[in-house]
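For this view, one protein chain was removed and the others were kept in their places.
Chain naming follows the written order as A and B, and within any one chain the residues start at number 1.
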Amino acid sequence: MRVYYIKRMTTPSLKKCSLCLLPQTHETISFDIDGVCSVCSNSRKKSEIDWGEREAELFKITEQIKKLGKDYDCVVPFSGGKDSTFSLYYVVTHLKLRPLVTSFDHGFYRDTLLENRNRTLKLLGVDFISFTPNWNLVKDLMLTSLRDRGDFCWHCHTGVNAFPVRTAVEKDIPLVIWGESSTEYTNYYKTEQFHEIDEELFNRITNLGISAEDMLPRLQGNHEVRSLKPFMFPSQSEIKSKGIRSFPLGNYIKWDTRKQVETIKKELNWKGTSVEGIPPGYEYEKIECMMQGMRDYLKFRKRGYARTTHLTSLDVRQGRLSREEAETLVAEFENRKPFSVKLFLELLGITEEELEDIIQLNQIDPWNGNIPIQLGPKPKDYDAWEKKLIIDIL
Amino acid sequence: MTHVIGIVGLRHSNYRSVQKAFEYLGHSVKIVRSQEGLIGITHLVLPGVSSFESVVSELHEIDLFAPIKNLYGTQIKILGLCAGMQVMGLSSRESPGIVGLSWFNFECLPLSDIDGRRLFHTGWNVISRSSDSQFSQKLIGEDFYFNHSFYVSNDSIQPMTTYAYSIFYGTEVVSFIHSENIWGIQFHPEKSQRSGLNLLSNFVNWTL
Partner (left out) sequence: MNNELYRRIIPKILISKSVSVGKTNAITTRFYQHFRIMGTPTSQARIFQANIADELMVLNVDRLERDFVNFLDIVSKVNDVIFMPLSVGGGIKTFDEAARLFEIGVEKVVLDSVFTSNLGEVEKIAGRFGSQSVIGSCTYWSNESTANLNDSKRFLKSMDVPKRIKQMEESGIGEVIINDASKDGSRLGSNLRMLKEVVSTTSLPVIDSCGFGKTSHFIDSFHQGASAVAVGSYFAYVDQSILQLRNQLSNYGIRVRIK
């Protein structure tokens, strides 16, 4: 594949894929001679894979696991969102494994999500463990990672990825089955590769280049090392010695989001909801977190594109939307401040000016877009968020 | 079958990095500094960082030169790294008068530019060409870390050998060479991350 070189211009504007709308500031992206991006080319490779063969291989692995006769066959990391719900459903009904379902509660789960979760766990009949870290630590971590990376989700990225594997190590469970493969949206690994969710992936993609050990001194002595343990991924040697495998289900079955959403809606009465900054028609996406709107907003300020670009690009790739239709949606829904900004600032105790300073420092070259003027609409469960997040002593 | 990787523990050879790489891959390693150390090994690695002369003279010093030389054509798989590959030839212009293991017919030459200034092939380079062998073909396009200033040119390779090259300042530098039970690697697989570790893994699992 010959690489398409971007010419440097005096007034930089973002180069976008000629097929989808992903710009050059996307995490790992390159362009071919026709300007088609590597995420598009990678997704084409998906159809070249013999998924029947791969699924057969998965069944072989799971048969071996069952023979071990452990208390649980596997750990299934579960938030209640569409991907983890489908994974859990598949593990129970198709692979017929006995899972221990785990959830790392980052503190921002929305009510619709919790209702979905409750329904799914009861309908499928599984054992479930949830862990919620210290709220004061979470707020400190959010602020520190916001300052150091322009991304406040460090505790969530690391906690969600570490907790299931830590559980597997502690309880001697031989397998952790995740949801979609990272190759769906990024090029850190090749589609043909069977990548594992291991320490290397954690250090490469998950922890923003900061491990729990590195985070501790950045917290200015306010927390002890043991409070950060939930955010530490087990070492390679710990995992190897217990013979634990940890991989995404997306390595072995063809990931088709819309089809999977139909399945969980039908079988588990799964319900979606609206999310800040996302157009209607995508109510199955990212419904878990109250701060999703803020997260996408920061991504937009940093890289010049966000959730709407990502979702419409997926549809363009699958032929469900034309590029022009996608562009219209992006123009309308991105470049807006989410309503929840005020809540976010109050939660972290910073001013809008301070937030703006942080954003300015974190923009990824060559993007240097300005503050959007328009404010998004108030989410329907916003009052519930305020009630849950702002705890008054009086 | 358990493999035992013997690594010749030359003083200035950085053998520890090589040891660490094999151990990371899950193999048992034995540091060899005498003829007795050669007993029970399935593989032998000859690492080398400094000069042609220092490798050869230390091998003589610990009475390993002749025993290792006699391992040619045996069941023990041998890997020479960097200077360790160079001493598998006849000689090197770096150390005139010093005789190598003579398993290959080459003499190591200095890397220099058209003005005769000495060059250092230091950095990551790609394998660009290879002879027709199933294995060495797989190396093409892979990149590895090199650090040397004397090299083996393709002019003096004996016939029944497979090899691969990298290009540096227009010169074809032999980066990989193989004959019988011997592999020679000019670059540092123990410092070439995933591609290097894969190559070391292939060395261990290679069947003669």
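We adopt the following convention: contacts are C-beta pairs under 8 Å (C-beta built on N, C-alpha and C of every residue); 3 or more make two chains touch, one makes a residue touch a chain.
These numbers come from a predicted model, not from an experiment.
Taking the full assembly into account, the omitted chain touches A, B.
Touch with the chain omitted from the figure is made, among A:D148, A:E267 or A:E283, by A:D148.
Checked against the hidden chain, the listed residues A:D214, A:D256, A:E332 or A:E352 yield one contact partner: A:D214.
Within chain A, the residues in touch with the undisplayed chain are 3-6, 8, 15, 24-25, 27-31, 148-151, 187-188, 199-204, 207-211, 213-215, 217-218, 302, 361-362, 364-366.
Within chain B, the residues in touch with the undisplayed chain are 12, 14, 16-17, 20-21, 24, 49-51, 113, 117-126, 143, 145, 147-149, 166-169, 188, 190-194, 196-197.
Assume only the chains that are shown with their structure count from here on.
In whole angstrom, the spacing between the mean C-alpha positions of chain A and chain B is 45.
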